[in-house]
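Quick notes on the structure that follows.
A selection of the complex's chains, in situ.
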Amino acid sequence: MKAFVLEREWGQFHTPANLAKGISIEAAELLECFQWTDQGDKESVAHELADVLTYCLLLADKLGLEPEQIIREKLEISKEKYPVEKSRGRSDKYDRL
Amino acid sequence: MKAFVLEREWGQFHTPANLAKGISIEAAELLECFQWTDQGDKESVAHELADVLTYCLLLADKLGLEPEQIIREKLEISKEKYPVEKSRGRSDKYDRL
C-alpha cells in the first residue's frame, strides 16, 4: 500500500485532515450499499470496506499509531463505559445506562 | 473484541446495515477532530480511529471477509484504475485522468 502511494507521489495529499475526510467519504460509499436494503451486495461491500480500511491504515501510519494497539486501548475504555451487568442486551449509549 | 460483544449480547444489534451506519457515524466523529483545524488532537484521533476500525472489523467478521485480503484485492483494482504514469502527483479521480 505504501509503495502504491509512493509511486504515485500521493503522500503530498495525505494530510491527516484529508485522510479523515477520505474515511468519511468511503464510509458513506459503504453505507450506500445499504441505503434502501439491509442486504448489501457482498462484493460491493467488500470493496468499499477495503477503501475505508485503507484510508484508516494510511492515517494510522501518518500519525505513528499502531492499529492493533489503539483498538485494544479503546476496548479497555469501552469496557469501563459499558459494564456487562448494565449494558447486557441493550443498545443504549453509556450516558443512558 | 468478540468476547466484549458476546458478553454484552450485542450481536443481535450488529446487522451489516447497522454496522455500516456505525462506521459512518464514527468516521464523522473522527472528522470532527479536524473540523476547524488541520491539527487534530492525537489522542482523540487515536480513539475515534479505533472506533472506526472496530466497526470495520466487526462488519468484516459478520460477512466472513478477511480484512487483509479485501485490502489487497482492492489495491489491485486501484493499480489498474490509477496507472503510475497518468496519476503521478495528481489527486484527480480516475475518470478525469
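Per-chain residue numbering starts at 1, and chain names A and B are given in the order in which the chains are listed.
One rule holds in what follows: a contact is a pair of C-beta atoms (placed from the backbone, for glycine too) under 8 Å apart; a residue touches a chain by one contact, two chains touch by 3 or more.
Not measured: the values here are computed from a predicted model.
Peer 1: If you can see 2 copies, how many does the complete assembly in this structure contain?
Peer 2: Altogether, the complex is made of 4 copies.
Everything below uses one rule, namely that only the chains that are shown with their structure count from here on.
Peer 1: Centroid of chain A to centroid of chain B, CA atoms only: how many Å?
Peer 2: So the centre of chain A lies 3 Å away from the centre of chain B.
Peer 1: Show me the residue ranges of chain B that touch chain A in the complex, using the header's touch definition.
Peer 2: Checking each residue of chain B against chain A gives 1, 4, 7-10, 12-13, 15-17, 20-21, 23-24, 27-28, 30-31, 33-34, 37-40, 42, 45-47, 49-54, 56-57, 59-60, 63, 65, 67, 70-71, 73-75, 77-79, 82, 84, 87-89, 91.
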